[in-house]
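Here's the structure, in structure tokens; my notes come after.
Every protein chain except one is present and positioned as in the full complex.
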Amino acid sequence: MTTVAVKPATMAQALTRAMRDAMAADPTVHVMGEDVGTLGGVFRVTDGLAKEFGEDRCTDTPLAEAGILGTAVGMAMYGLRPVVEMQFDAFAYPAFEQLISHVSRMRNRTRGRMPLPITVRVPYGGGIGGVEHHSDSSEAYYMATPGLHVVTPATVADAYGLLRQAIASDDPVVFLEPKRLYWSKDTWNAEQPTDVEPIGRAVVRRPGSSATLITYGPSLPVCLEAAEAARAEGWDLEVLDLRSLVPFDDETVCAAVRRTGRAVVVHESTGFGGPGGEIAARITERCFHHLEAPVLRVAGFDIPYPPPMLERHHLPGVDRILDAVARLQWEAEG
Amino acid sequence: MTTVAVKPATMAQALTRAMRDAMAADPTVHVMGEDVGTLGGVFRVTDGLAKEFGEDRCTDTPLAEAGILGTAVGMAMYGLRPVVEMQFDAFAYPAFEQLISHVSRMRNRTRGRMPLPITVRVPYGGGIGGVEHHSDSSEAYYMATPGLHVVTPATVADAYGLLRQAIASDDPVVFLEPKRLYWSKDTWNAEQPTDVEPIGRAVVRRPGSSATLITYGPSLPVCLEAAEAARAEGWDLEVLDLRSLVPFDDETVCAAVRRTGRAVVVHESTGFGGPGGEIAARITERCFHHLEAPVLRVAGFDIPYPPPMLERHHLPGVDRILDAVARLQWEAEG
Amino acid sequence: MTVLEQRGAYRPSPPPAWQPRMDPAPLLPDAEPYRVLGTESAGKADPGLLRRLYAELVRGRRYNVQATALTKQGRLAVYPSSTGQEACEIAAALALEERDWLFPSYRDTLAVVARGVDPVEALTLLRGDWHSGYDPYTHRVAPLSTPLATQLPHAVGLAHAARLKGDDVVALAMVGDGGTSEGDFHEAMNFAAVWQAPVVFLVQNNGFAISVPLAKQTAAPSLAHKAVGYGMPGRLVDGNDAVAVHEVLSEAVRHARAGGGPTLIEAVTYRIDAHTNADDATRYRGDAEVAAWRAHDPIELLERELTARGLLDEAAVDAARQDAETMAASLRERMNRDPELNPMDLFDHVYAETTAQLREQRALLRAELEAEQEQHGEEPGAREGGAR
Partner (left out) sequence: MTVLEQRGAYRPSPPPAWQPRMDPAPLLPDAEPYRVLGTESAGKADPGLLRRLYAELVRGRRYNVQATALTKQGRLAVYPSSTGQEACEIAAALALEERDWLFPSYRDTLAVVARGVDPVEALTLLRGDWHSGYDPYTHRVAPLSTPLATQLPHAVGLAHAARLKGDDVVALAMVGDGGTSEGDFHEAMNFAAVWQAPVVFLVQNNGFAISVPLAKQTAAPSLAHKAVGYGMPGRLVDGNDAVAVHEVLSEAVRHARAGGGPTLIEAVTYRIDAHTNADDATRYRGDAEVAAWRAHDPIELLERELTARGLLDEAAVDAARQDAETMAASLRERMNRDPELNPMDLFDHVYAETTAQLREQRALLRAELEAEQEQHGEEPGAREGGAR
């Protein structure tokens, strides 16, 4: 084994490595999807897996998402751990019936006898200049489906760690990969990846005392940038990375909001009916008397994802986040 | 024409009448779905339509929900107004890709040139002792999809009025029919149905001053019952029927909550990721300083819909609603 | 060579090197459904098999009748009877080995019971108790699938996984004529053929999808003809001829087990009862049609053959009926007892490890039940009963 120094890796590379290591460690792990084999996926995230583990372990399927997830269900019934790739967010929709009616419910239906340890990898979100159907933020659909875990990494280390955990989980996990962070880099030791917090725990990415930005996935870097910019305005913003939408880490989130008394939820998904409503509502239920202002949301507009030339207007950016922070009724404070 | 006195009609009868009158008034209205023709639908809601208007206007389709909605899209492109029946809530899932990727977006995609005036009727919700997949509350999925109207009647008059409006609307409408209210009765004049408020307006079904129960569809009767029972505890509860989740009537909802200062959102759908989060969050954003307590939610548990013998434990009932009302921090009032 | 490299290879090349494609002829079903009973070849059928099928079909019919009766007594929420289709249900299940898997559709309770599942457990879902009831691994029977055709890709995946592991397990997937219109049917057939998965698809063409007759469901020469488009053999069989069904199924199972890939079988049969007890079949079909099919009853066909060959005397008929009555009595008796349900189960199997949110909700329900108990002096949530 060659010694690999700690050097920058992209999120895509960390994801590849997570699958590789999972496949090496557990012969029941199978990767499947459109173009995942010979090509290594349209984002090259499964690059090299078919070569290393053979076509039976990393399989180019026919072009049919319900069929992919449906056959994965059968494979899981027989003791395998399928890792399914959906090529893009919007192309997971044909598989919804399998996901909702079977993947999320088989364990419950059989009172624990037939768990389905399936990981459904979904590259999601915008900001990559993708044409229609290639930039959807579909997390609200998954969140509203009991029985699924909904996980999304925002850092290179989490990409590796959370994907390993997802594959090892006995529950089905919808693993949302922020497309525009695929090429984000971080120093990371592929040979000795450090452990990350378990699925279900939120992590404070930047401590702060004036208000808490609550976010996940593709919006984490934007929030960190906003927090940096906020210093000029005299705000010391805390940034919280949810990491998993289900299970939801009420404890960490509420502790943070109780500390700062103010919160803004930031995500790309449409605001109306998006994850932010749930998050804001549960914070308010739990921390009402600690709140100096209503929990605000900065989200995508309530519109179909726009064409590439207009997407910058849609995506929550630093200014829009700071505008929301400014609306947190600071005058009222004291 | 025979003179028909104002007499009790069921919600199912009002829905049938709405389609009948729409078909009579407009030759472009076509009804389609599984068993809607000869049989009149498994709930008999399309009873008599095939006989009156012929099989070409009320059509038994092959058994394929994506195909039904997908062909309806094509029919709408050619100027028809398809009214599609999904046999049960969970059997609409195979049609999600068509719904999300096309029905909700075609108008926007073509900048208004190709509207799709499709009504998708979905019998939804539980409380009828249905076996698995026959009692889902799927409204969160529809709410999170911009481009759709999401409408649900709770009274006999609204069943008629809202369905007529939905069919006449140039936008696609997901029309959620509360299964367990199909047989609910009300005096109603089929020959001269009175106008109802337009889609997008919420209606106060019971005035009250202590707190507002915000609800829709199958939970309206439960809330009215709870309001009645609350009188014994000294609470005068207002009950608001949303009628349409999209568009959402912020104006009426906020006016009510500002009046009472307290609100509970009640629905059958799972709490986590369900409609209540959005509703509570937007009320809080808009009415924060009028709130004496956080907006609470009484919802189904975050579980797959239970087997019939256990469903009574899952469904929001009078006691659970009153318990929530009791938690609205009355002491704090002074 | 890996399992997946053995795939078929339609890969057209430019002329003059057009690749010869597979000849479709062997994939096409016969013009008429395959029959044994009432034909000359019936004489060659194994007497033991005939007797076994007869006894099982009589039991199966009795089960259908009893379960339908239980709906009237409110003991079952709903029952989709397979009266008239018992030959398909049972002969198909009997064509499997113990190690094989069955993927039933919602109407296939009889096939489930024929696999060895307890007759009462097989009704768990339909009586309003927990969704799947039986443990799928005990008899290798997937939960009865309500969303039509969704179980077909599961069967393909399981068969494929077994093959990857080197186990010679075959999966039998059942679906109705209506179910063949769903996208999942198409995708499952295609995956099965491309992967050469050891799976057998059995379409019970009973003429109707609830009220919708076959002519509104398909314009195909037969449902078995669909096989050609996937590159697998299609077979057409008289679904009321238990011996023919058993033979065709057994052949397909052997073929799959030997690595020959999937088969699509259309069994032509008829749903004698209404769709379920809640349905009114007179709305969409006439008595004459039903009468014609009653005259082609799967049990009578067997009885005639057995009698003609002197394999069935009155005592044997009585024994079969007696056995069926015993089963029915036990079913009645056991279904009369309320099942014991624990509301706490609602939270305990949603995830491997219950989430904090579900623990909160569990505690809420427990408190409510305890309050209820205090009011009524009952044990909290210890048992629930009575279908609606």
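By letter and in written order, the chains are A, B and C; residue numbering begins at 1 in each of them.
The rule is simple: a contact is a pair of C-beta atoms (placed from the backbone, for glycine too) under 8 Å apart; a residue touches a chain by one contact, two chains touch by 3 or more.
A quick note: this is a predicted structure, and the numbers were derived from the prediction, not measured.
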Practice problem: Among A:Pro8, A:Pro27, A:Gly79 or A:Gly129, single out the residue that touches the unshown chain. | Solution: A:Gly129
Quiz prompt | Option touching the unshown chain, where A:Val6, A:Ala24, A:Leu39 or A:Ala326 are the choices | solution = A:Leu39
Quiz item: Looking at C:Val200, C:Val268 or C:Leu365, which makes contact with the chain not pictured?
Solution: C:Val268
Quiz item: Of B:Gly48, B:Pro115, B:Gly129 or B:Gly317, which sits in contact with the chain we cannot see?
Solution: B:Pro115
Practice problem: Can you work out which residue in C:Arg107, C:Arg127, C:His186 or C:Arg235 touches the chain that's missing from view? | Solution: C:His186
Self-check item: For chain C, residues in touch with the removed chain
Solution: 7-15, 17-18, 21-24, 27-28, 31-33, 35, 38, 181-187, 190, 193-194, 196, 205, 207, 213-222, 225-232, 238, 240, 261, 268, 270, 292-293, 295-296
Quiz item: So which bits of chain B touch the chain we can't see?
Solution: 30, 54-56, 59, 61-62, 64, 66-67, 69-80, 94, 97-98, 101-102, 105-115, 146-147, 149, 169-171, 200, 246-248, 250-251
Quiz prompt | Hidden partner chain, residues of chain A it touches | solution = 34-35, 37-40, 42, 60-64, 66-67, 90-91, 93-94, 128-134, 272, 301-304, 306-310, 313-314, 319-320
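In the analysis below, only the chains that are shown with their structure count from here on.
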Quiz item: Roughly how far is chain A from chain C, going centre to centre by Cα mean, in whole Å?
Solution: 39
Quiz prompt | Separation of chain B from chain C, taking each centre as the mean of its C-alpha atoms, in whole Å | solution = 35
Quiz item: Which chain B residues reach two or more other chains?
Solution: 66, 90, 93-94, 132-133, 272, 302-304
Quiz prompt | In chain C, residues with contacts to at least two other chains | solution = 130-131, 147, 183-184, 345, 350, 355, 357
